[in-house]
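Excluded from the complex is one protein chain; the other protein chains are retained at their positions.
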Amino acid sequence: MQPVCLVIGAGAGIGSTVAKRFAGEGYHAVLCRRTDEEGLRRSVENIESEGGSASGFLLNAVVAGSIEERVADVEANIGPIEVVVYNLGAQIGDRALMDTSYKMFERGWRMATFGLFRTAASVCPPMERRGKGTILVTASTAAMRGNAGQHSHAAAMAGRRMLCQTLNAEYGAKGIHVVHIIVDGMVDAPDTLGKMLGPEAFRKLREERGLERDGLILPSAIADTYYHLAHQHRSAWTHEVDLRAFSDLPWWNR
Amino acid sequence: MQPVCLVIGAGAGIGSTVAKRFAGEGYHAVLCRRTDEEGLRRSVENIESEGGSASGFLLNAVVAGSIEERVADVEANIGPIEVVVYNLGAQIGDRALMDTSYKMFERGWRMATFGLFRTAASVCPPMERRGKGTILVTASTAAMRGNAGQHSHAAAMAGRRMLCQTLNAEYGAKGIHVVHIIVDGMVDAPDTLGKMLGPEAFRKLREERGLERDGLILPSAIADTYYHLAHQHRSAWTHEVDLRAFSDLPWWNR
Amino acid sequence: MQPVCLVIGAGAGIGSTVAKRFAGEGYHAVLCRRTDEEGLRRSVENIESEGGSASGFLLNAVVAGSIEERVADVEANIGPIEVVVYNLGAQIGDRALMDTSYKMFERGWRMATFGLFRTAASVCPPMERRGKGTILVTASTAAMRGNAGQHSHAAAMAGRRMLCQTLNAEYGAKGIHVVHIIVDGMVDAPDTLGKMLGPEAFRKLREERGLERDGLILPSAIADTYYHLAHQHRSAWTHEVDLRAFSDLPWWNR
Partner (left out) sequence: MQPVCLVIGAGAGIGSTVAKRFAGEGYHAVLCRRTDEEGLRRSVENIESEGGSASGFLLNAVVAGSIEERVADVEANIGPIEVVVYNLGAQIGDRALMDTSYKMFERGWRMATFGLFRTAASVCPPMERRGKGTILVTASTAAMRGNAGQHSHAAAMAGRRMLCQTLNAEYGAKGIHVVHIIVDGMVDAPDTLGKMLGPEAFRKLREERGLERDGLILPSAIADTYYHLAHQHRSAWTHEVDLRAFSDLPWWNR
């Protein structure tokens, strides 16, 4: 059976691009996203049109049992999950404390922190039995420092970072490689940045900073590093790494 | 009206000792803890017996509305909350991932992260109106690094640290001082360490490391620093600080 | 004999204000600065005029033997050094790499890093014999992150931070308290900020941000925290702490 790369949060940016990269190297990619069945179908077809193997599923990660059932189904019917890419964020834009409802705050945690915990609880047992596995976690600047208006996002992403550290401390020596990857800047992704900005502002931003200027992080470049990380020799594993455009200052300078 | 120091998590260790310290300096201390009405009464009486002013309430912080109603009641009927000490932890001992239930993981977040968010959402509006206020947050080593078995605790405490940073970024310039205090070691506290170890082991530990050896952090010493932090001149506020016994190595050396 | 508080870098800002604070609490303050004998004399007289006890010495910390001899002389002829305040910085303003000479880069290290090493090597033996002592190190934002143009300053201050950690790891349990205090913002100090900006710009800045606005860190407020830190009970020592004006964002948000 083909090894599986399971992507939770397979939007048109990082998620489906990483899926495609792993599929191009012989993995069966399983793409999961909450909405946009049409976009999901296109991502799967895009992989298949280049000779890759992929499946797509709608998955609402905050629903009880959703991740657990998907993992069990993939393990039973598709193949062993060798790589999980946990790519769900919890960015809701800047909101003052009094404009951040309890529901929003909790939803951030359910998406970014609890979702990863449930994913780990689902995939670690089979990975441990096989003595290997990789969990790549897309993180963001908010994991490293809070900022005004980021109450929900920062709390959720920082909780997730420490969860990665606890998972690594328990499972590293058992062969499970957990990597926390800080994507520290704007990604050239229509499904996230594009939707946040709207089409016109996104087009303008791409002209000013993206395209040949390389000032927006390319999902394909991220995918290169994800693939490298998943294939590091186990004597030299990375646990934390950052990524940003050459023309951007790191979070500690902004 | 007397200024109020509201302590959420007023066990026999840090919480009630800090309450007593503030009461000794003229605050009305409001002590809240989840259980042990008898212990709560003793803490209040202990403050009053030395001439201080205090009230005690049972409060289950994970119950919806509990913190919100307590804050509203204190503001309406006791006095302006000038200082909040958020002293609830989420330590449940080391537990492997597969022994950490979803419920435990969520409870850690409800106690340590969401409880602080709700507290801040309740006290920041009146503090902002008055142009001043202090929120002292007892943190722990787990806020800084994950460790095997600390899945719930580390995720919750790290989320809380970043929440402190977002609160500070929004409210610092409005006069609200948020301090994240890392208590990096064992505290000489019967209600937490004592209960975790059991009476015999706790007695032994105190003999070996505590008492005149000063190897267990004294709640009264913590209270001195809490009081200092709450009274720093606003031109020189501390946002993050650590505390540990002289004979202990810091978390980054352990 | 009176206990001594030795201040290395006793300019008109943090250094002499901290000296005065300790003198006001019964220490004999020894003020050392490189230049401005007249200013040094004024600082000593200012302390004495309020009933304090102080001595002043010119000391060029980069000269071989200078710190060593001063420490030996104070220990032999004035009193036991209980507190050292290492307050020498290495800020030379922003300079591009190609405008930073080897000499400047080395000088930054000699002032900020090697000077503290030599100080520690001089005071730790007598402090260890007495079983107690405190070393308060004034640090800055540059100890925590590099910034364009800060090549010399950041390398020197970061080296110093880790030196504080190594000193603490070796000497904490022997009763020597090493504290690394990040002064994260502009200090209302004529001898440093005032000289860097020039009198007119400094006057304007004070009007806009300082004075009653409290947007410039007051040396006297810093001195309060220094004094508190030097008198923490040894069961609850701080090793790292930050200080900034309430209206300033921390370095991680700038």
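The chains carry the letters A, B and C, assigned in the order they are written, with residues numbered from 1 in each.
FYI, a contact is a pair of C-beta atoms (placed from the backbone, for glycine too) under 8 Å apart; a residue touches a chain by one contact, two chains touch by 3 or more.
All values reported here derive from a predicted model rather than from experimental measurement.
Among C:Gly24, C:Gly149 or C:Pro190, the one in contact with the hidden chain is C:Gly149.
The missing chain lies against chain B, touching residues 144-148, 251-254.
What chain C contributes to its contact with the hidden chain is residues 96-98, 100, 102, 105-106, 109, 113-114, 117-118, 120-121, 124-125, 142-143, 145-151, 154-171. The chain not displayed touches chain A at residues 165, 168-169, 172-173, 175, 177, 188, 214-218, 220-222, 224-225, 228, 232-250, 252-253.
Note that in this section only the chains that are shown with their structure count from here on.
Chain B and chain C have centres, each the mean of its CA atoms, that are 31 Å apart. Measuring from the averaged C-alpha position of chain A to that of chain B gives a distance of 34 Å.
Chain B has residues 165, 168-169 in contact with two or more other chains.
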